[in-house]
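And then chain A:
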Amino acid sequence: MSKTLIRGAKVLGGEPQDVLIDGETITQVGTGLSAEGAEVVEAGGKVLLPGLVDLHTHLREPGREDSETVLTGTRAAASGGYTNVFAMANTFPVADTAGVVEQVWRLGKEHGYCDVQPIGAVTVGLEGRKLAELGAMHESAAGVTVFSDDGKCVHDAVIMRRALEYVKAFDGVVAQHAQEPRLTEGAQMNEGVVSAELGLGGWPAVAEESVIARDVLLADHVGSRVHICHLSTAGSVEIVRWAKSRGIRVTAEVTPHHLLLTDELVRSYNPVYKVNPPLRTERDVLALREALADGTIDIVATDHAPHPHEDKDCEWAAAAMGMVGLETALSVVQETMVDTGLLDWAGVAERMSFTPARIGRAEGHGRPVSAGEPANLTLVDTAYRGPVDPAGFASRSRNTPYEGRELPGRVTHTWLRGKATLVDGKLT
Partner candidate 1 sequence: MDTHDPQPLPASQADARPVLEAPDIARVMTRIAHEIVERAKGADDVVLLGIPTRGVFLARRLADKLEQITERKVPVGSLDITMYRDDLRLQPPRALARTEIPGDGIDGKLVVLVDDVLFSGRTIRAALDALNDIGRPRAVQLAVLVDRGHRELPIRADYVGKNLPTSLRETVKVLLAEEDGRDTVLLGAKQTPQ
Partner candidate 2 sequence: MQRHLISAADLTRDDAVLILDTAEEMARVADRPIKKLPTLRGRTVVNLFFEDSTRTRISFEAAEKRLSADVINFSAKGSSVSKGESLKDTAQTLEAMGVDAVVIRHGASGAPYRLATSGWIDAHVINAGDGTHQHPTQALLDAFTMRRRLVGRDAGLGQDLDGRRITLVGDVLHSRVARSNVDLLHTLGAEVTLVAPPTLLPVGVETWPCEVSYDLDSTLPKSDAVMMLRVQRERMNAAFFPTEREYSRRYGLDGDRMARMPEHAIVMHPGPMVRGMEITAEVADSDRCTVVEQVANGVSIRMAVLYLLLGGAEFQTPSTPAAPARTAEENR
């Protein structure tokens, strides 16, 4: 088996150390390690993190291979420093049966860029009426533990309650897309000063917050854990904070774009800023950063949502919602959390690797960088700063809101169980 020596890397942002990989495993971490028989990667002060884990990705396969496939999506993941992604269920057909989830899981294995852990639909066809065969998906080769109707909210309180209860049998978790459907009919952007001016249908914060409030109370009542997808408002933060203080088993994620962008950008009517949940206000952005720093929000998840060019090159109302995120997530987190002093790199590892792996029960991922652990690693040049160029994306889609924007940090190497998937910024 091949050996790799990563020399002089700041492990989790600490003092420079050498890390020796032998086969699929980290065998030694220390200083002055022997390079004998090993390929040497000079880290030169770059930061070494555990391979990132994304609890919220849309890979689009099967059904919308024109926007992304498991292959292109996992290559994008490797480019962004990820070694494990959770693929959302809103494909065509919907990932609501063991057959579909196994197919997606197997494609990820075959391509070998990044482990793919399928998320199963909570309800058949994401229609919110009838529970999908959650147990069968869990027992399949894919071993599904996270269930979500993402893109749609499990709005029926009884269905939500049953799902929360049912997955307890196999330690699963329901990831809720919190969006009260009646309050968001025709909604196009955050409801507030900007929507009033632009004449775009308002998406009130309360549509998210009311569902989160209900779900944490339901989780408390039935003693289940619940995960909140892409939390986007200051009010949601307050509810989750309160729930955690009560000991309710709730976890929450925030997307990179909700940490950086505000609804002011919608003034351009450029649909690249159209996303669900919508970009909120400056006040929300600051509350989300603070909550991610203090642990109220547990993790960063990308909500990587690829769309073909034509679905964004149109008028706002006709455009699809979503942004790609895998290849820019770490840069945005560095910009908003690390460079602002809110979080150190150990904190980033916690929120982008350890904790998401724990929530999703992903075995072999989100492990410490220490001897005996699987060699899932990513090396980041944190001193880099430059403009985002979508032309260089590995994703099949280019719908990034950051085109041309200067961001810090660049992932140069990624290893998946000892195998390099990204070397010097190039996919292998």
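Here is how the candidates were picked: all candidates are chains of the complex that A comes from, given by their letters.
Side notes on the structure shown:
Please note the rule applied: a residue touches a chain if its C-beta (ideal position, glycine included) is under 8 Å from a C-beta of that chain, and two chains touch if they have at least 3 such contacts; residues count from 1.
Model, not experiment: these values are computed from the prediction.
With chain A as reference and 1 or 2 as options, the touching candidate in the complex turns out to be 2. Only residues 188, 191-200, 202, 204, 268-270, 310, 313-318 of chain A touch candidate 2 when the two sit together in their complex.
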